[in-house]
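Heads up, one of the protein chains got dropped from this complex, but the rest are sitting where they should.
We call the chains A and B, going by the order they appear; numbering starts again at 1 in every chain.
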Amino acid sequence: MTSGTELLPAPRGGTGTDGRRFGALRLFGGKAKGSEEAAKRVQFSSPYLPYLFLAPQLAIIFVFFYWPSIQAIQSSFYLEDPFGFGSTFVGMTNYTDVLKSGEYLGIARFTAIFTTLVTFFALSIGLLLAVKADGVIRGNATYKTLLIWVYAIAPPVAGLIGMMFFDQHIGPIVELARWFGWDIKVGLNYFDTAFSMIVVSVWKQIPYNFIFFLSGLQGIPVAVREAAAMDCRSGFRRFWTVILPLLAPTAFFLLIINVTYALFDTFGVIDVMVKDKAANNPITLVYKVYMDGFRGNDLGGSSAQSVILMLIVFVLTIFQFRFIERRVHYN
Amino acid sequence: MAAITIAEVSKIYTGNVEAVKSVSIDIEDGEFIVLVGPSGCGKSTLLRMVAGLESISKGTVKIGPRVINEVDPAERDIAMVFQNYALYPHMTVYQNLAYGLKNRKTPKAEIDARVAEAARMLEIEPYLHRKPRALSGGQRQRVAMGRAIVRKPAAFLFDEPLSNLDAKLRVSMRGEIKRLQKRLGTTSLYVTHDQLEAMTLADRLVVLNGGRIEQIGRPLDVYHRPASTFVASFIGSPAMNLIKGRIEGSRLHVGTYRIELGERAPVEGPVTVGLRAEDLRLAGVGEDAMLFQVDYVEELGAQRLVHGTIEDQALTVALSPEIPLSGDLAVTIATDRLHFFSTENGKRLERGASFTNTAESARPLSLEPAL
């Protein structure tokens, strides 16, 4: 490699929807390959400087990450006195209560369905648009700009716009559905609310998937495409047998990101759309943690739910870590 | 300017991997020393120990009279030219050259003067205010050289500085480095894996293999009297032919051929025989000869390399392109140009003192074909 800023290889490892999930994967992927060891041939050595540089980050992490995380685990084993007079150790009771509750299981089922649908539609629409945008030459840049900007819209803002479009009085989607004899009643009808939540959540996530699929497609060497064009006449078959397998790593990465998005980041969409009347409305597990903790003041139950969520995230991460090794590389 | 003394220096990495094994080299003031060897031979590690970028596990390194084992790289009074140049990409050429001087609190006027001088010497004046990325490979190389020159160090250290350049540029930069070094008279330690570069640049070369010194010597001495089969096969292109033979008295047996050496041979029994491609020639009419079965021919223009076998031992013969080739060849050897190496450790076996004789033509080979 010669010198020059431009020529420095781009950094690896990174950010999810919100700058959060992505890193974990790379991190563990890296470790699995045994490349976690010291980076530089030459390093500074100083008795205090590294600690000085690490101190701010460590302080914040200890106070705002480790302390609460440990508290969550701890209080999941206690029952908080409703009048604030201390708490009693109850072992696994909070967990068994949560897992036996029909309401919780119902919410878990909805979360699973919601996550599956949001992930599926956000991924397939993102992929479709990316493939088409990659195929056209004219207007490529314009399409790109117009398709990605929604990424910058916050989930609750997307929820608000969604609310308007599904509004009883003025919502165009409601009017459209009426044409087909479907009377959408968001906030009143469980199914209709779920439908609108999924639509808004998918809409908000398409740009993200589009960006990654497009850059994945553009990362496929021209020579490979040319070789494929000579070997295979059918464009569809070519996509299916050459392009898609090469996109598999991107797709897998996005799958995890989208699942995480649907589980956690849709909070804003849901909170705006159910408007505090969660009773008969579909909500996800994270929303339930929030409700029980802040509305219901059930600290132990909410903590137990938090820990269950932690386990889910943990399993996702392990999953990712396991599959990361199978990532296909273009070169 | 100073001499550099490397005394019994070793590098041991964690896990007891010994990358450099007790190496000693005395470098005279103003001398150009090239460390050459295949990758992994420890040449870069040795250089980096002199630079202070690697710690020295054992032994001492002196620059001038001063032991610098524990001295910070910046305090060693050396300058280094890196393989990828390591120019600061965000600084202009001028800033790149000036950075080291600025850190040493050199007065501004002095910095300007030195940079101007170096830039003139290297003919990079027009680019002083460009960033490295706006320069070609050769120009970047010059800037890297300039960064070393402005410091006026006691020694230059070069870590494969030419290997990122294309072949043509490499040749011209090679000449330039040599000329510059002679002009400045700065002691230089130069690392390369390219034996041709080593041959052309060095006052003396140090051939390294597996962390040990195989041979230290002037280029032509190393070429003509390689100390081991390793050096023989590493220095010179094409590589020296090494074939199995056996010595009985004054006779050398190669396969079924017997060659009269006309002198007492250095050993009895099996031996590795080294002979350079140019020391084989076509046998004249009536001359004793060996049958050389041709595999393929490489045309180099001025020369023609014929690859083939003599009794199943692979050899390369350098012939003039004027000689017409047809089928297999009858070749003969200049016996006084033969090298002998131990079959056990590959070390050179010196031939007897009696072997200071006449030109090869005066001594016809005595070849007695078997059968």
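Operating definition for what follows: a contact is a pair of C-beta atoms (placed from the backbone, for glycine too) under 8 Å apart; a residue touches a chain by one contact, two chains touch by 3 or more.
Heads up, the rule we're going with is that contacts and distances are computed from a predicted model.
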| said: Please identify the absent chain by the protein name in its UniProt record; candidates are "sn-glycerol-3-phosphate transport system permease protein UgpE", "Hydrogenase maturation factor", "2-oxoglutarate ferredoxin oxidoreductase subunit alpha" or "Iron complex outermembrane receptor protein". | reply: "sn-glycerol-3-phosphate transport system permease protein UgpE"
| In the intact complex, which of the presented chains make contact with the chain not displayed? | A, B
| said: Of the residues A:S87, A:N189 or A:T317, I need the one that contacts the missing chain. | reply: A:T317
| said: Touching the hidden chain in the complete assembly: which of A:L79, A:L129 or A:A194 does that? | reply: A:L129
| Chain not shown: contacting residue from A:M92, A:I113 or A:A154 | A:A154
| query | Taking the full complex into account, what residues of chain A touch the chain not shown? | reply | 1, 3, 5, 8-15, 18-24, 26-27, 36, 38-46, 49-51, 53-54, 56-58, 60-61, 63-65, 67-69, 71-72, 75, 125, 128-129, 132-133, 135-136, 139, 143-157, 159-165, 169-172, 175, 203, 206-207, 211-212, 215, 235, 249-250, 253, 260, 264, 267-268, 271-272, 275-276, 286, 289-290, 293-294, 299, 302-303, 306, 309-310, 313-314, 317, 327, 329
| request: Would you write out the residues of chain B that touch the absent chain, in ascending order? | output: 51-53, 72-74, 78-80, 82-91, 99-100, 103-104, 147
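In this text, only the chains that are shown with their structure count from here on.
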| chain A and chain B, separation of their C-alpha mean positions in angstrom | 58
